[in-house]
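I have a structure I would like to understand better, so I am pasting it below and will then ask my questions one at a time.
Apart from one protein chain that is not included, each protein chain of the complex appears where it belongs.
Now for chain A:
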Amino acid sequence: MTVNTEAPAAAPAAMTRPPTPNGAKKKQWAGLWFVLPFAAFYALFLVWPTFLGLYYSFTDKSLTGRPASWVGLENWAEAFGDERAWAALGNTAEFTLYSTPPLVILAIALALLVNRARKLGWFLRMAFFAPFVVPVSVVTMIWIWIYQPDGGLLNHYLQLLGIQDAAAPTLWLQDKNTAMWSVVITTVWWTMGFNFLLYLAALQTIDPNVYEASSIDGASWWRQLWHITLPLLKRTTALVIVLQLIASLRIFDQMYLMTGGGPDRATEVAIHYIYISGFEGYRIGYASALSYVLFILILIISIFQFRLFSRKED
């Protein structure tokens, strides 16, 4: 077969097929059929709504089905001047700031622990990852019970240990000072497993010879950690932080289910406010403008962060 010799050197022999005189084009079309179901869904439920949302943001489109009219930049101007929207963005930023560091640092710590544990490794791996597979509705329900002021698990043990006065139980989810942290703790417990798994996988790719060589040179465990392990995990850390920031900026589910944005809007986050404007207030046009503001902010942060890390890599 002379055709084989014309194939690129890198291509394995098994990949090449005998040419069919008129079949090459038809095979390409066949591939499209397989992509079609996904492409159709993607276009219908993601691409189209994205553009439709941009269009709506310039109209007073209402969920009640009343005819919409073009309002130009009115919604955008209102969004930039809306104190409640900025407060919600502030709460989103606060949540991101509180939740990202523990989600990264604890994930590394637990991955290091599991990587060293020999006999219990499988159990710890499962235990740390298990919460991640639980649906958000179940997670929040369990934690609402834990935080329940009367008879909740947390207050019960705090009172047993004498840390808390039974006459003045802490209202974890209803107190302005504790509500945000309560949701952060729940979120860390729930989603840390994913970051943990990424770190564990990265740890297992580090060549053991590096550690052996350094210990022959007399390096302690701490020195190995700071000068070998963490630098070699840098790429994973960059990835984890980007994913984590995006996930935290999109926070909605836990807040909506656990605090409903309360107390007194102390935990009302950006997407919750968009939900209120659009679905409770019927203002699809305004909610679309708010969504685009959030979208652009997340985009800017992601690009900034991406450039920061890619420069460090160089």
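Keep in mind that, in the parts below, a contact is a pair of C-beta atoms (placed from the backbone, for glycine too) under 8 Å apart; a residue touches a chain by one contact, two chains touch by 3 or more; residues count from 1.
Please note the rule applied: contacts and distances are computed from a predicted model.
Student: Would you mind picking the UniProt name of the chain not drawn here, from "Nitrogen fixation protein FixI", "Fe-S cluster assembly protein SufD", "Na(+)/H(+) antiporter subunit C" or "Extracellular solute-binding protein"?
Tutor: "Extracellular solute-binding protein"
Student: Identify the residue among A:66, A:116, A:234 or A:307 that touches the chain left out of the display.
Tutor: Answering carefully, the residue with contact to the hidden chain is A:66.
Student: Residues of chain A in contact with the chain that isn't shown?
Tutor: 13-14, 17-18, 20-23, 26-27, 29-30, 33-34, 36-37, 40-41, 44, 60, 62-66, 84, 148-150, 167, 169, 171, 174-176, 260-265, 279-283
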